[in-house]
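Heads up, one of the protein chains got dropped from this complex, but the rest are sitting where they should.
Up next is chain A:
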Amino acid sequence: MGSAAALRELQRELETKANDLSKLQKDIGKNHQVRKKYTIQLGENELVLKELGLLNEGANVYKLIGPVLVKQDLAEANANVRKRIEYISAELKRLDATLQDLEEKQNSKKEAIFKVQQRIQSLQAGKAKA
């Protein structure tokens, strides 16, 4: 009788751990999506910076603000794009760190689940013999 109760206990534990794991996996998926978005933006900004770098000093640069084009200094545009690249890079770094953290948590969770499964199996094997 005691082993049946223990089995139920273990199964409950397994369930909560599985839930935690799926939550972690969802977070990792979200992280991937956000990272993809930022990577695309970073690439676009780098292209713009390269393009701005090719221009002569007196070139006319306009910035689209809502539906209107506003004239902007080349130097100012350059600085803006640089700042944006910096921000996005920092954000990407932060996302990388959280992703690593999440993956570590995921791995330890998987291991814990495996252990619980093993215990359940050994309990069931003992019961089958008895």
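General observations
Quick note on the criterion: a contact is a pair of C-beta atoms (placed from the backbone, for glycine too) under 8 Å apart; a residue touches a chain by one contact, two chains touch by 3 or more; residues count from 1.
Keep this in mind: contacts and distances are computed from a predicted model.
Entry comment: the absent subunit's protein name, as recorded by UniProt, is "Prefoldin subunit 5", drawn from "Prefoldin subunit 5", "Leucine carboxyl methyltransferase 1", "Nicolin-1-like" or "Glutaredoxin domain-containing protein". The hidden chain makes contact, of the residues A:A6, A:L69 or A:A125, with A:L69.
The omitted chain makes contact with just one of the residues A:A6, A:A59, A:A90 or A:A125: A:A59. Between the chain not shown and the residues A:L47, A:A75 or A:A97, the one that touches is A:L47.
Residues 41, 44-45, 47-48, 51-52, 55, 59-65, 69, 77, 81, 84 are the ones on chain A that touch the missing chain.
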